[in-house]
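Left out: one protein chain. Kept in place: all the others.
Up next, chain A:
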Amino acid sequence: MSYILNRVFSMMLTLFLISAITFAVTNILPGDVAMMIMGTQSNPEALAGLRETLGLNDPLLVQYGRWVGGMLTGDWGSSLVFKEPIAPLLLQKMTASGLLVLFSMAIALTCAIPLGVWAAVHANRWQDTAASSTAMLGVSLPDFFWGIMLILLFARGLGWLPSSGFVDPGDDLGAAVRHALLPSLALGLGLMAHLTRMTRATMTGILKQEFIRVARAKGLNESTVVWRYGLANAVGPVMTVAGLQVGYLFGSIIVIESLFNYTGMGWLTYQALLNRDIPLIQASVFVIAAVVMLANLIVDLLYAVVDPRIRLS
């Protein structure tokens, strides 16, 4: 329990730092919110007036304090581009992207674990070489390449799945899944390759351990030895790497969502950056950071479930 508190506390601290950094960076960039609202050709007096009303002439620290206060009380401001309140906008886009991240993680894990274990069991034989080189291929190619390939194959070629667009799961669940499938696959392939290599490396080490030999000496059959005794020990490390990859996925969705015209967080952030929508940039960076950290916290807590050695009283 004190471990969880400890983690939550350090997470708060990190979030605070992130908020300060994003706020500072967006303020250093040329152009401010007033200019964005009124355009570059606007009347200097009106601009100054707007700056005054928006409080842009206050010291940075005061502005930062106002922003943090707003974030904490649920008043996240409005997007300049979308002319909408930011909080519900982010919630909707985060749901869309969360779907992608979950799908791609599920695809990656369900393929990577069996493949990695299989490669480890046949370590240094053709099966291993095959699995490892396939994984290497996946790791070395960027995911937009897989995106283009998938569009060509499944959308253009076979016509099984839509090549772009987003459907809200609340409106039509089936269509939502169909639209999410290709971008998830594009994200998941690289991830899968990475996790396969990780699973293989972890399992190769575990299968050399004495307790595996002991399990065999007890007369357990080989599948119990590998899939229960072995894999139970690999779950923790693989899960940790998967958790760290959530951060990488949120980086990748900026490209993939734009490629598939999938209007989630990545697409939103990209639009915000393109249009210098400063309040939206600040809020979305903050939300992405919070989600990534939350994912890692969950992984760490799950670790304690799968490995009794780190179960803390």
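Here are a few things to note about the model shown:
Operating definition for what follows: contacts are C-beta pairs under 8 Å (C-beta built on N, C-alpha and C of every residue); 3 or more make two chains touch, one makes a residue touch a chain; residues count from 1.
Keep this in mind: contacts and distances are computed from a predicted model.
The chain absent from the displayed complex carries the UniProt protein name "ABC transporter ATP-binding protein", chosen from "ABC transporter ATP-binding protein", "Glutamine--fructose-6-phosphate aminotransferase [isomerizing]", "Formate dehydrogenase subunit alpha" or "Cytochrome c oxidase subunit 3 family protein". Those residues of chain A that touch the chain absent from the view are 2, 5-6, 9, 209-211, 213-221, 224, 229, 232-233, 306-309.
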